[in-house]
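Note sheet for the following structure.
A single protein chain has been omitted from the complex, and every remaining protein chain is retained in its original position.
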Amino acid sequence: MSDTTASSATPNRLNRIADWGIYALFIAVVLGLPMLMDDVFWLNRIAKYLVYGMLGIAIALSWGYAGILNLGQGLFFGLGAYMTAMSLKLMSSTSLQQGSDKPVPDFMLWNAEPGAMTDLCCINKGSFLWIPFQHQWFGLAMAIVLPLIVAFILSSSIFRLRVSGVYVAIITLALVLLVRLLIIDAQPVTNGFNGLTDLGWLTIGGFEFDPYMVQTYYVVAGSLCLVLLLARWLVSTRAGLILQSTRDDPTRARYLGYDVAAFQVFFFTVSAGIAGFAGMLYVVAAEFASPSFMDITFSISMVVWAAVGGRNSLIGACLGAILINTIEATVSETEVFKEAWKLIIGLIFVLVVLYMPRGLAGLARDLTGWLGQRRRGADPMPKAAE
Amino acid sequence: MAVALSIDGLTVDFGGFRAVDDFTTVVEDGELRVILGPNGAGKTTLMDLISGKTASTGGHVHLYGTEITNRPEHIIARHGVGRKFQIPSVFRDLTVRQNLEVAASGEPGVFRNLRLHMVAQDRERIDRVIELTNLGPVLGTIAGELSHGQMQWLELGMLITQQAKVVLLDEPTAGMTQAETFKTAEIINALKGSHTILVVEHDMAFVREIAERISVMHMGRLLAEGPMAQIEADPAVREAYLGSGGIH
């Protein structure tokens, strides 16, 4: 018996080595990229795709590990983006009109009633909401805290009421559309359709992070690696394993004494926090926040990136998002390819769902499994005695 | 002897239809109780009521003196009720070992489980269960790929790992071969004494193998209760079973 357990451990160990190898390689490449590429415009672009990679991680965490398909992840991304952008907007020179020392967003001035006091307190009815955002760290903190709060309230109501499956997807989808409309409608406070543009730069200890600067790339890349490792740790804990059990069979998990909803709420909320963090980094790199972050297309696209990369794999989903966007950016340089690419990507989505439901990561796992078998040469799985 | 499970006047009314009707019984600590009854007698519903899947409309359930009537499933489970379903219910995408590990974690909360390794006691418990259930050779196998019998044993193993004090088993041998049934009886006999067990079962050969006391249900009510020989001789039981050809 000890023989059989040892032999069944071999592919496991091989898998684990391959797994950590891929993580190490990924982190090395992401952090080492500036040494290979000194074009800051491309580095800036890639920084944005790394942010999408972070969204891939958020999706894999909630969809792959918790079995909760969130079609409204753009909500948390958008909230994170807006919170950050509000602070950076007030730091922008465009907010200091005519040598004034009190920052007021330019769009508020343009739309202000004649004679209104040009101060955040009362230039319009909602402008007081901007007051705390004069501190950059408030905006940055809110970029994560607000998504966490919203996600906690939302997921508590959903999972306590035991809403599941498609219905969760539809609620999250309706909510992101709802918030998008509210932001568009609150034009005086949010600049509506146009979103927040002409932002200042993130400033830490007097250092200004120009988006087209290798340091800014490192901020994004370092954050991505941290989030990846954090997520990896989370799913490796006992709680991560219990979460996966609730995905497979919530009833069985309940009968083992676990409060299934608590696990779902926790991981849904963490996933939302990651999306909010991604929104923050996106604004730092891309210098704008827009209601289009809450378009349904964007939220579904995230899910599709994760599906192509592998919904059950954090790094797979992350790579899927980065690869698809990098390829898209490369081929979009020429007009003909740009149009043709959309046909190709549509086709890829269909084919992946039909023939590769575990995505690229599944393919890689099958490959290492196959290699492991070849190495041992013999009958792989000790099949159950019938 | 201490009372493990006391059920008092338990009733559920599904809009006029009483699937379980004023059911009362007392199960001693360490007892193995078999619940018999024709199809539709309310046996599975009774288990649903005890384990919290269905809310009762009347009566009480006490577990070692603590009232657990109509509490949420996971709370009842934490009080020590484990349940095995008729259709084997294991985590199909996890490996056999992972299934047992999920069952082993004594901590129910999210934050207490944010750690990578298991407590040594939990690991020992898993090892003992693996030995009892012969699942050693398939520990790395995804549970969904197990044979029907192995899946049933895994589920039983999970209940033991979970340290359930009272174990509810819903037709544990349904769909099993004779050899598998025999193995299952062995596992259940090994649990006798250390666990209190409630079994719903149709297979009379199996019941004779394991039964101590039997409760017979009919139309949601308790019809008779006692040892095997007494039940077989009971005229009311014979009458109730006439439609389905008597006890075989």
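Residue numbering begins at 1 within each chain, and the chains themselves are lettered A and B in the order written.
Convention: a contact is a pair of C-beta atoms (placed from the backbone, for glycine too) under 8 Å apart; a residue touches a chain by one contact, two chains touch by 3 or more.
One rule holds for everything that comes next: contacts and distances are computed from a predicted model.
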Seminar exercise, completed: Should one name the undisplayed chain from "Caa(3)-type oxidase, subunit IV", "Universal stress protein UspA", "Alpha-D-ribose 1-methylphosphonate 5-phosphate C-P lyase" or "Urea ABC transporter permease subunit UrtB" using UniProt, the answer is "Urea ABC transporter permease subunit UrtB"
Exercise. In the intact complex, which of the depicted chains does the undisplayed chain touch?
Worked result: A
Problem set entry | Listed residues A:91, A:143, A:274 or A:303, member touching the removed chain | A:303
Seminar exercise, completed: Of the candidates A:31, A:96, A:116 or A:184, the residue in contact with the absent chain is A:184
Exercise. Touching the missing chain, which residues of subunit A?
Worked result: 69, 157-158, 161, 163-167, 169-171, 173-175, 177-178, 181-182, 184-185, 296-297, 300, 303-304, 307, 336, 339-340, 342-343, 345-350, 353-354, 357
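Just so it is clear, only the chains that are shown with their structure count from here on.
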Problem set entry | Where subunit A and subunit B are represented by their mean Cα positions, the distance between them in whole Å | 43
For this session: Please give the residue numbers of subunit B that touch subunit A in the complex, ascending.
Result: 51, 53, 72-74, 77-78, 82-83, 85, 89-94, 98-99, 101-103, 105, 107-111, 113-116, 118, 136-141, 145-147, 150, 158, 162
Problem set entry | subunit B-touching residues of subunit A, taken from the complex the two chains share | 1, 4-5, 8-9, 11-12, 233-234, 236-239, 241-242, 244-245, 247-249, 251-260, 262-263, 266, 381-382, 384-386
